[in-house]
Structures are given as structure tokens and as C-alpha cells.
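In this view, the complex is presented without one of its protein chains, the others remaining in place.
To keep things simple, chains are lettered A and B as they appear, and every chain counts its residues starting from 1.
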Amino acid sequence: MSIHFKQRALVAACVASFAASPALAQTEINVVGFGAGFAWADLFGATGAEKTQKLLDFEKEHDIVVNMEFADEDVARQKVLLDLVNGTGDYDLVMLGSDGAVQTFSAAGYLEALGPYLETAPDLFDPAKVYPPFLEANTVAGELYALPYYSFGAGAVYRKDLFDKYGISEFPKTTEEMATALQTLKDGFAADGITDVYPLTMRGAPGEEPSLDLNGFVYAYAGYPAWFEGGPTTPEEIKASKAQPIFTGDFKEGFSTFVNWSREYGPPGIAGHTWVDMMNLYAQGKAAILFPSAINAFAGIPSSEVPEVKEFSAFAPSPAGPSGKVVQSFWTFSVGVSAFSKNKQEAYEVLAFLTSEDVMRDFAEVIGWPYTTYPSIMHSPTLTDKWPTEMLDQIEASFYDADPHYFPYIPELTEFMDHIGTAASSAISGAQTIDEALDELQSWATERMDRAGYYK
Amino acid sequence: MSGYAGQSIWKSLGRAAFLSVAVSFVLFPILWLALGSVKTRNGALAVPPEFIFQPDFTAYTRIFTQGFLGSFQTSLTIALTNVVLTMVLGVPAAYALTRMTGKVQENLSFWLLSVRMAPLFAVIIPLYVLFRGIGLLDTPIAVALAHLTLTLPMAIWMLVTYFRSIPIDLDQAALLDGATRLQVLWIVILPIARPMLASVGIIVFIFSWNEFLLAFILTSRDAQTVPVAVASMAGTMSFDWPLIAAVSIVSMIPALLFVGVAQRHIVSGLGAGAVK
């Protein structure tokens, strides 16, 4: 089948180049990603299975054939992993998240460091033109391992009409004010007999899902990535100071707030909610605030048929915690070059193209959300025609406000994110108390770090 | 008239009540899925649910325009290949098994069953290594082969119970006439077993059609099966319930056709040999 497919791709490529060029052996670059019809819709069409003229032009110019494979986010990981673990090298480019895969796979030696390549295709990708935090998020121990595609910073999207109704004049600037506002909304809904609108929608499904937001709370309350004593964020620092996990220590306040807010102000099903539920609830007009991964609200608003959601949704910067630092939620869906790729240079060229300003501009155009990785796009009509400048500035500020390393960059990151998220889900559902969940997390973490040889 | 007719009216009432509850439980989610497929994205999520609405068939047109048909083709190829492989391997094996006795027969039967016992998450990596090694990765044949671990033992077990019900005398008579064993199987046994073969074939087809994990792991790019396509759709940034529902409904059609056409055969086929 794959041979058959390759033949077809070749034929397509030949047709595209009007069979004019001599029959060179074209390099094929295989990419695996998720979000068919969403990611790179300008290149692969609404199904993820076509090739647009733009892509064909690129292929022709660079003499490369790009094969895209889309899959479900969770399970696609299995395939990437199988390919990398076995060193197959079938995938030249792999999608990664900056909350685990980048750190883990780079530590395992599966990813090619991109530094040396950056200068080889400056017309496609120029790091100086991208918001630095998005590159920083994909940098482990000083090496850049992936280039950012769909990326976002923290913020809140809220319903101004509901805020007005209950006399909250502006969006809270601190977590303390936020707690008050949430209570006001809750009381207001109760007084008006509204039972199917909730003050807040967040995500609390087991696994790594809540961790991105939850660790943002921890960071805002503790003022540093409070996983290990003293807040080290690299394996070297942890080893040097033999820093023990502090999940029952400074980690606790942010964790508890996340759990308590979810329980008190969130929808009843929040212990199983993913970003999809978060988005659906907001789009259905069933939540007053979506926070802190504001982008999930922007994902829901366009398809909403609730007039108030369309008309009165507003953006606000993420509030600051007691430490003065704002609640974080910072992520990039990024793409890296497999260390087992047989055509790394060509793979990098495709990668540079996939994350180029031109492609990102089309992406911003297609999805229409106020997020992008290029300042030049942020301030261009692509977005300014659609969104108020003030909001775009606030969103831009959220990128600069972010500390991309608001959780430690250790190889075990994915595992930690998974356990932290599951502990949160457990506490939110009431299966465990906050203390029980954290005690368990603490002892698991201690043993895990010990086993990984951090304290030798 | 069936043996139960004329018995107490309470009993028939109870039976009717139970059946209506059971059938509604079974049908309701499917009905919901079908309704969802002709709603708008927002309408599908509305509470209280919309019962009266303008049906919107765009989800179905999108299936045809957005290239999901390719995954139907792949699924069909894989499932049919698997049915053929299962039957070609399973029928002689089952026949041989019924003509064995004692320990060997017992051990082989149990071994067949044990084939299904290793948890999938644990054998994914070995299977991947295996198919990579023999160069079949990313081909429908790899999936069909992997699906044999699910379908072949099941098929043989079902066939064995059936073949056992066919008197050995028939074998003997044919053998005396000078037939080979293969001829006995082909000329004597198979014609009798036709309804059973049909039902086993259909069930094998359905299991293969529905299987997700192996199909997902062992294929890429253009060998995506229907369940894999459904899953990948649910993971996109827009929770498009009508589209998911429409694909699910359409994905039922091939299996549904088989079941609809042959459901009588399934039961009678299975039934003939089941009580032994």
C-alpha cells in the first residue's frame, strides 16, 4: 500500500511540475500531526488529505514531497513513540507538545537539535521574527528542539453581560479578587435560580490535561515552579542541590486553589473535563469565565449560536497570584526533526516552511483566533481587522509575561504532568481529599526521582 | 403456535415489558447518534434537547467531499482480507480439530483461546517490531494478519461446535468412495455448513471492521480505517458532533447490510451446533 501511495505521490508531483524537470529522485518527508482540517488547512485542505497549490509550489521549488499523516492527538503519540523507540525513522517530522514530549524525547536522544539548521533556510524560518518565549518553550538545556506552530499564552475569556448583571465592573486583577468575583457570580446565579450556568469552566480530566493550567496556579501562588526544594528547573540543578519534591509543601496552595475553584465554581462534571468540554460549555453560554487557557474559548466562540456569547465575550489578562506572578498557561504545539530521519536537511526545510511566516499567516486567517507566533502577523490586518487592538496587545503581553519554564524541564516531565493531573482529577471528584492526593503524589515523586538516580 | 402461547397473560405482559425496555436501551443511543448527525453543531449540544428541528444533511455531504470514503475502502479491504484468511485457515483447522480426540484436541483448543489473552498494550511494540522486520508495516495485510489473533480462534471455536454436529458417518462414506480428506471437506462438509460459514464470516467481518488499536498502530497515511478516522476527527480542534455522528452512522452500513441480510442465518447457523 505504501509503495502504491508513493507512486501516486510521485505521479502527482510530476504532474505538478508539468513533467518539465528531469526525473530526479525526490526526497519524501513524512510528517505526523494531529488536528486534520485545523492544522495546516492552508496546505492540506479541510480534510488533511489534499495538497493545495501553495504546498505543491513548495514541493516543486524544493524538490521534496511532503506526506502528511493526521491522527488523534492521544493515540498519535503511540505511533510517534513506536517509530522513535525502534529507530524506524519513518517519520521525519514529529509533532510534539512543549509540556512533555519536547523534554522527554530530547533527553532520550530522539530529536535533532535545530541550532545548526536555523541558518540554512532563513527565507523560510527566521527565529528573530518569532516571539522569543515560544522558542524558549521548546528549548531544553540551551538547545532548540522544535519550532512552534499553534501556540498560546494565559488569559481569561469572560461574559461581560454577566459581569455587568452582577455588578462586577472589571475583570479581577488578582486571584484574591477573582475568588470574590466567582463567589459573586455563584450567589447571583443562585439568587436568580440559574442552575445551568457556572461561574467558571476549567479542565480536570485525569492525565496531563489539567496540568498545564494547574501548574500555572502553582507558579502564581508560590512565585516559582514549586516542584522541588528551592525551585530548580533542570536535572543538573536538582542533582546539584539534591532537591526533594515539595508537593505537600509550596506546591499545595496553587493546587488547592485549582481544585477548590473547580469544585466550588466549576460545572459538576469538571473532574472528567478536557479542553473540548471547556470549549463546548463556554460556547453553549454555560460558563461566565473560561480560564486560564483562554484560547479554548476562542475555539468555541465562532461556532456558538448563543447571541450573548458572540456579543459579550471579552478577553482579560490572567490575574496575579499572591506572589505577584500571573497564573500561567503557556503551550506550543511544535514540530521537531526525528534523530532517525534519513533526510534531516530536507526535513528541516519542510519544518521551516510549516512554521514560516507565510504559512502562519494563512493559519491565523483560517482559524481567525487572536493568536500567532509572529509579531508581524499580530499587528497586521489579518488579525487587526478582526480583533480590537487593545485585546491583541493584551494577548501579546501575555506571551511576554509568561515564564515558559513555569514547570521543571526534566526528562520525566510527561510522567509528572500525568500524575499531577490525575491527582487533581481525583481531588476534584472527591475520591481523595487534597491532602491524600498530594501525599500520594509526594511519595510517588520521591520514589520516582530516587529511581531515576537524582539523589545518588 | 409456539410452546409458550396460551400461558398466563402476565407472562406475555412481562415479556413485552422487558423487551420494550431492552430494545429501547439498545436502540436509543443509535437513534441519538442518527439524530445528532442531522443536527447543526450547536443544535446537537443543546439542552433541553431539540426534538423538532430542521434536519441538516451537510454532515453527510461532507463525508463524501472530505475524503472519508478512502477510510471506508481501507476498512473494507482489511475486513474482507481478514474474512478470507480466517476462513481459509480456520475451516480446515476446525474440521481437523473435530476429528481429533483427547489431550491433543483439548490442548489445541485451549491454545487457540490463549492466543487472545495477551493484553494489546503489551504486544503492540512486539507486533510493530515483527511487522517492521518482515517489511509489512503500513500495509492492510499486516492489519489483517494481526486481526487473525482476534478472529481466527473465535471462528475456529464456533466452527468446531458446528462441525461436531455433522455425523462422522458422512466422512466415512465419502472416504470409502475414494475421496481425499480435502474432497470430503469440500464436497461433503462445506455444503452442509454453508449457513454456519456465512454467520461466522459475518461476525469475523464485524470484529475486524470494528477493531481500532491494531489497525491504528500498523497503518499510516492512506491506510486509515473507519474507527481510526472517527477517533482522529474527535480529536480536532472543533468538536464536530454531527460529523462524528454521520461517519459513525455511515460506518455501520456495510456491517448492517450483512447482519440485515443474514441475521436469520447467523442464529440458525450458530444454533445448529451450539448444543453439544
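As a working rule, a contact is a pair of C-beta atoms (placed from the backbone, for glycine too) under 8 Å apart; a residue touches a chain by one contact, two chains touch by 3 or more.
Just so we're on the same page, contacts and distances are computed from a predicted model.
The chain absent from the displayed complex carries the UniProt protein name "ABC transporter permease", chosen from "ABC transporter permease", "NADH-quinone oxidoreductase subunit J", "Probable glycine dehydrogenase (decarboxylating) subunit 1" or "Acyl carrier protein". Remark: the omitted chain is touched by one listed residue; of A:178, A:205, A:364 or A:434 this is A:205. The chain that is not drawn here is touched, among residues A:45, A:127 or A:272, by A:272.
Considering the whole complex, the residue from B:74, B:139 or B:251 that touches the absent chain is B:251. Residue-level contact of chain B with the missing chain is found at 2-4, 7, 11, 15, 18-19, 22-23, 25-27, 29-30, 32-33, 45-49, 85, 88-90, 92-93, 95-97, 99-100, 106, 108-110, 112-127, 129-130, 145-146, 148-149, 152-154, 156-157, 161, 181, 203, 206, 209-213, 226-227, 230-231, 234, 241, 244, 248, 251-252, 255-256, 259-260, 263-264, 266-276.
Within the complete assembly, residues 74, 77-78, 81, 85, 104-105, 107-110, 196, 204-209, 267-274, 277, 280-281, 284, 286, 411-412, 414-415, 418, 422-423, 425-432, 437, 440, 444, 451-453 of chain A touch the chain that is not shown.
Everything that follows uses one rule, which is that only the chains that are shown with their structure count from here on.
The distance from the centre of chain A to the centre of chain B, with each centre set as the mean of the Cα atoms, comes to 38 Å. Those residues of chain A that touch chain B in the shared complex are 1-2, 5, 30, 32, 34-38, 46-47, 49-50, 67-76, 78-79, 82, 85-86, 88, 90, 196, 276, 279-280, 283-284, 299, 303-306, 367.
Across the interface of their complex, chain A is touched by residues 40-43, 45-47, 66-68, 70, 124-125, 128-129, 132, 137-140, 216-217, 219-223, 228, 231-239 of chain B.
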